[in-house]
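Encoded as C-alpha cells, the structure appears first; notes follow it.
Omission of a single protein chain aside, the complex is shown with its protein chains in their original locations.
To keep things simple, chains are lettered A and B as they appear, and every chain counts its residues starting from 1.
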Amino acid sequence: MGITSKLGNLGIVTTTLEEAVNWGRTGAMWPLLFGLACCAIEMMSTQASHYDMSRFGMELNRASPRQSDLLIVAGRVTRKMAPVIRQLYDQMAAPKWVISMGDCASCSGVYNNYALVQGVDEIIPVDVYVAGCPPRPEQLIHGILTLHEKVRGERIAHWATN
Amino acid sequence: MTGIPQALDPAAAVRAALPEAVQDVIEFRGETTLVIARPHIVAACRFLRDTRGLVYNYLSDISAVDYLEPYGGWGDRPERFALAYHLLSMLYFRRLRLKVYVPEDDPVVDTVTPVWPGANWLEREIADMMGIRFAGHPDPRRLMMPEDWNGHPHRRDYPLGYETIMFSFNVDEIMKHKPFAKE
Partner (left out) sequence: MAIATAKNEQVARWEGNIEELRGLVSERAFTGETMLLNMGPHHPSTHGVLRVLLELDGEQIVSCLPDVGYLHTGIEKNMEHKTYEKCVTLTDRMDYLAPMSNNMAFCLAVEKLVDLDVPERAQIIRVIGLELTRINSHLVWLGTHALDLGAMSVFLYCFREREYILEMFEILSGQRMMTSYIRPGGVWRDIPPEFMPKLQQFLEYFPPRIDDYEKLLTNNPLWIDRTQGIGIIEPETALAWGVSGPSLRGSGINWDLRKAMPYSGYEQYDFDVPVGEHGDVYDRFLVRIREMRESVKILRQAAARLPAKGPFRSNNRKFVPPPRSELGQSMEAVIHHFKLWTEGFSAPDQEVFVAIESPRGEVSVYLHGTGGNRPRRVHYKTPSFMHIGALPVMTQGHLIADLVAIIGSIDIVLGDCDR
C-alpha cells in the first residue's frame, strides 16, 4: 500500500503521487478477455469459483481492448493470429501490461515448427513470463502478483513512455 | 420391418459394378482397403453409399499421405500421394477404406462433395496442407494457413521450420538475432 506514515488520529495520510497512482493501478487491473488455446482454459479456472482472481482486483474480464489494462496471452500464437494480437495490443489504452502465459506464448513450447511464432515477445513487449504447460492457476496468480510488484515500482518518468 | 438385407462384400460388389475401378484389395489388421483408380472415385463412393447391402452412408474422414522418401522417390508405391477415404456403414457396423493414388505432376482428384457435403472442409484441408486440388470443389480457398502462405506444410519435403533450441552455451547467440518487439 502506498501509505507511508500516519499522524496520530488526525486521519491524514501522506504519500507520493507515484505510490498512490501505482496502488490504484494494481488494485483494479482488468484483463482483456482473450483466450487462445489450452492455457485459456486454465485462465478460466483461475477466474472461476475455486481460485477467484477477483481477490486481486480483477473482477471482470473486459471483452474490449479499449477497456482493459492487461493482456494475458494465454496459449499458442500462430502466424495467422500474430497480426490480430498486435492489433489488439495497439488498441489497448496506456498504461498497459502483458503477461505471457504458458510455454507456448513464451517460447512456443513443445512445438518448434512452421506454424507458430516462436515466442509472443517477437510481436509485443512482454512484462511477465509464466512458465508451465499449462501453468497451474497458482502460477498464474503468482505471475500477476509479480506484475503488481513491478507496477508498484514504476517511476513517474516511466509513465510518459508507457 | 422386413429386416436388414444381407450384407455384401464391398470388394466383390464394386468389382462387379465398376470393373475398371478396383485396382487392388488389401487386408491389414482386419481393415479392408480398396485401391480405386483416380477417375472412378466419385462413382465408387456413390455406388457404395447407395447400394443395398453396402450402405456406407457416413464419411468418417479423408486423409492424404505423402510417400516421398528421404532420398527421393516413393519406394514401391505407384505414385507420390495417396488419398484415403474412410467410409462407415452405420447399418452393418463396418468400415471401409478407399485409396486413390495421385501423381505428383498432376495432383487433381474429383471432389466427392456432391456425394457427402461434409467432404467440403476435409478436401479444403487437404488442398491447403498437401496441395492436392479437387476438381469442382465449391470453395477452393485455403483453410488453415494464411492466404498468402507459400507451399503446403504437410508435404514431406516441406521443412518443419525448426529453430535452434536454446541451451546455455548458445543463448547469447540466439538472443542477438531474436526479433524482440519494441513498443
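Here is the rule we use: contacts are C-beta pairs under 8 Å (C-beta built on N, C-alpha and C of every residue); 3 or more make two chains touch, one makes a residue touch a chain.
Note that the coordinates shown come from a computational prediction; the quantities given were computed from them, not determined experimentally.
Touch, as defined at the top, links the missing chain to these shown chains in the whole complex: A, B. Where chain B meets the missing chain, the touching residues are 28-29, 31, 33, 57-61, 63-67, 75, 84, 86, 88, 90, 93, 95, 97, 116-122, 125, 138-139, 141-146, 153-154, 156, 158, 160-161. Even with one chain removed from view, chain A keeps its contact list with that chain: residues 33-38, 40-42, 44-45, 48-50, 63, 75-76, 78, 80-81, 84, 88, 110-116, 133-134, 136.
By definition in this document, only the chains that are shown with their structure count from here on.
If you average the Cα atoms of chain A and of chain B, the two centres end up 43 Å apart.
Touching chain A in their complex are the following residues of chain B: 145-146, 153, 158-163, 165-166, 178-183. Every residue of chain A that touches chain B in the complex is listed here, in rising order: 79-80, 107-108, 112-115, 118-119, 121-125, 161.
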